[in-house]
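Sharing a structure with you now.
For this view, one protein chain was removed and the others were kept in their places.
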Amino acid sequence: MTDSALRPLYFKPRNGVRIVVWSAFAALLLLLPLVARSSFAQTLLCATGIAAIACMSYNMLLGQAGMLSFGHAVYTGLATFVAVHAMNRVGAGWWLPMWAIPLVGGLAGLAFGVVIGYVTTRKAGTPFAMITLGVGELVFAGALMFPEFFGGESGVSANRTAGAGWLKDVGITFGPQLQVYYLIAIYLFLCSAAMYAFTLTPVGRIANAVRDNAERAEFVGYDTRWVRYLVVMASSFFAGIAGGLTAINVEVATADLLYSVRSGQYLLFTFLGGVGFFFGPLIGSVLLVFALVVLSELTKAWQLYVGIVFLIMVVYAPGGFAALLMLNLRRIKYGEWRKMRWPYAGMAFFGAIALWGFAAIVEMLYQAQDAAVTGSALSVAGIKLDSATVSSWVLAMAVLMVGAFGFEVWRRRFKRVWDDGEERIAEAIKKAEAAIV
Amino acid sequence: MKFNVKPAALAVAAVAAVVALSGAAHAQNVKVAFIEGLSGPFGGVGQNQLKHFQYAAERFSGKQANSGVTVEIVPMDSKGSPQEALALLKKASDEGIHFVAQGNGSNVAGVLIDAINKFNERNPGKEVVFLNYAAIDPDFTNSKCSPWHFRFDGGVDMKLEALTNYMKDEKGIKNVYILGQNYSFGQQVSKYTKEMLAKKRPDVKIVGDELHPMGQVKDFSPYIAKMQAANADTVVTGNWGADLALLIRAANAAGFKGKFYTFYAGVIGTPTAIGAAGADRVYMVSYWHPNSAQSQIESLYTGFKQRFNEEFYTVAAVNAVRYLVAGVEKAKSTNAAAVAKAMAGMKMKGASGEDIEMRASDGALQQGMYVAEWTKAGGPAVKFDQENTGFGFKTVRYLMPEQAAMPTTCKMPKRP
Partner (left out) sequence: MSTLNGVSYGLLLFMLSAGLTLIFSMMGVLNFAHASFYMLGAYFAYQVSSWTNFWVAFVVAPLLVAVLGGLFERAVLRKTHRFGHVAELLVTFGLSFVILELVQLVWGRTAVDYRVPAALDGALFQLYNANFPTYRAFMMVVAIAMLLALFLVLRKTRIGLVIQAALTHPETTEALGHNVPRVFALVFAGGCALAALAGVIGGNAFITEPGMAQAVGAIIFVVVVVGGMGSLAGALIASLLIGLMQTFAIGLDWSFIGALKSVGVEVTPESFGYPLWKLKLSQVAPILPYLLLVVMLIVRPKGILGTRDD
């Protein structure tokens, strides 16, 4: 029995693995712009990087301490406003290098975390969720009442090329998007490392305990409210850094940054990515930018798709994509994955068919609604349809039914193989544990 | 062609013909990125405006308009968010689109103007021009004016000039109550109403001046109660969407008899919500309405209704497309900087047959202004009703472009 089997449930990587993973992450950040050359692609990368910090800071609340917040955008958004004002001060002659603006945002986020967190962390669980929602509404409504600070509905704009400093002398003005990307990448790497380190600190550990069983943690002698408060403060600091980076990236702060819809997005995509694993929110941030920018250009029904995927994930895979990935990695490790190739292939094949049928129906519904503008013809994944003809509807429904039937057949087969494998893995783990004793 | 104002602009029609004959002209394709909230709860208005642009592009460019210039509208969904709009601006320029149309929300427009200024400065040769069809913050053509921004709607100041011009002669008006959403538009309505009424009707008392948070009020009856307590007989409001519909419903329910002077009573969805509740007491100021005096508008209105079964409303979309086509023809190029230069100062006939001009000094279209009353449809004055409510708009005052013109404080940077 190799010793890797001794750490079965979590991939608790040894330091060697850790170094490899983090180096790969750094290399990826470094090299990505070589693939994404167009300015739009770079904009996407920047947005993803910022979203990644925001989602990871959100996961400090949700994943680590079990606090469901509907008001995370308050921290990122308010920090953006402070950062934009700081940028304008820099333009007016303040001594502060532009690269430090995200730190200003972080400190602002921390300050708001101290104030707002004091109120919100008085409760835990469901009431906490509702309170964050209320506070979010309060801040958003307040933003339009104080145009002196929030700039009314046009927001406050700034110029990221302002100011001086030695960076400017070597040609780094932050004018080109690429330079902004590398600034974001550096912050992303450092923040990820810092947040990972936080999970290892005593506070991070106690937060887990509070999440899993608040009563017991209380009984052992920890003040759970104080723990929640600390986590909110740490989380809001990193959220603030994301907000500061937003200020540099888009050079404008508007009230919609504070809107509850944005808070909802952080929640939704952090969850989709996976709250149980540190890298889950990273996947989530990629999905967020993909859904908001790419998917919403492809189809008008994007919100419906996102909503349905979210529902399915909550019911069937509450660990998010990260958990799905890790479960499969574990299979590979125990040599159980090979048996699942065929069930996977079958499910993927029929799943794709069913998905096409479903997407065709949804798209035709939307097309029929706006048929007057764009006509009733459309194509779904290259196949031409017409929402005005019966044959298209029959075709789509038939395809959906065939796909769903095939999927169900393979799913049952898959479940058998999967459960079977799980049993054997559990046994292997038991044996390994017994071997130690 | 029923529309007696030749779409491709009379002034350049001859030139275009000559060029076409000489064979030098090749068909020019101009793409316009239509950046607007197209999905979500507030997507309805955006979708409707998109139809206006598509309709305008069909009728006033390319084959139907006998023009060598074809305008293609590329819809992009900003979801109403300024941040998303900025990302889409980059996407548009990546795809080689150098014209951007937007209008719903001065917040997005303000951010776009600022971003386009910066972008054009940092990317010479790839300039982007902004066709603003509905964001009417006067700052855009005054303190924040930009050589890249063209506004096809009337500013708040122009609209209030028309509105107060009508109110001046309504002797029944004694106590005016101003109610608005608490953001720059609502604040400007309040400011200009007070200024202009003080000049034109010094005897009128302002009995209330109130701002409420936008989209937060569910029950307007307390506001109505306040108006009744203040003996208001007239309400001037910049409210739009649900905030306007709810206000008028609450007024009707509480038996408030005063009149409402509004800006956006005709926007899609609002007529349905107002319905009979607003008959003979809701007024709207706009640069156009379905029953505007000139008969040639009918073809726009009926044509659009036939095509989409929705109400035609946004003439600014038509004017934006017409100006763009004429600008490209005049510049003989689709280069945005050249087109911008050509459009500045260009004159043509407006939808009501009046002489309109894109004023070069501030980028604001100089056009006529209507004040119209919401009333029972039927008869020659109210030929078309709105959204099958049985009610429509009747012109009660028309201001020629020169009457509605407002001075500008714009110090326009030199056009490149």
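Think of it as A and B in the order they're written, each chain with its own count starting at 1.
In the analysis below, contacts are C-beta pairs under 8 Å (C-beta built on N, C-alpha and C of every residue); 3 or more make two chains touch, one makes a residue touch a chain.
Quick caveat: nothing in here was measured; it's all calculated off a predicted structure.
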- So which of A:266, A:321, A:366 or A:393 would be touching the chain we can't see? A:366
- Query: Pick from B:65, B:197 or B:211: which residue touches the chain that isn't shown?
  - Reply: B:211
- Touching the hidden chain, out of A:66, A:109, A:284 or A:403, is A:66
- Task: Quick one: say which of A:32, A:96, A:114 or A:133 touches the chain that got left out.
- Result: A:133
- Message: Looking at the full complex, which residue from A:310, A:344 or A:414 touches the chain that isn't shown here?
- Response: A:310
- Task: Spell out the interface residues on subunit B facing the chain that's missing from view.
- Result: 41-45, 47, 182, 210-213, 215-219, 221-226, 228-229, 242, 245-246, 249, 253-256, 268-270, 272-273, 275, 389
- Query: In the full complex, which residues of subunit A touch the absent chain?
  - Reply: 66, 68, 119-120, 122-127, 129-131, 133-138, 141-142, 145-149, 214, 260, 264, 267-268, 271, 301, 303-304, 306-308, 310-311, 314-315, 318, 365-366, 369
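As a convention for this text, only the chains that are shown with their structure count from here on.
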- Rounded to the nearest whole Å, what is the centre-to-centre distance of subunit A and subunit B, using the mean of the C-alpha atoms as each centre? 39
- Tell me, which parts of subunit B touch subunit A in their complex? 38-40, 47, 50-51, 54, 76-77, 79-84, 86-87, 90-91, 93-95, 105-107, 109-111, 114-115, 118, 122, 137, 182-185, 187, 213-214, 216, 307-310
- Message: So in the complex, the part of subunit A that touches subunit B is made up of which residues?
- Response: 38-40, 43-44, 47, 141, 144-145, 147, 152-155, 157, 159, 175, 246, 250-252, 254-257, 292-293, 296-297, 300, 302-303, 370, 372-373
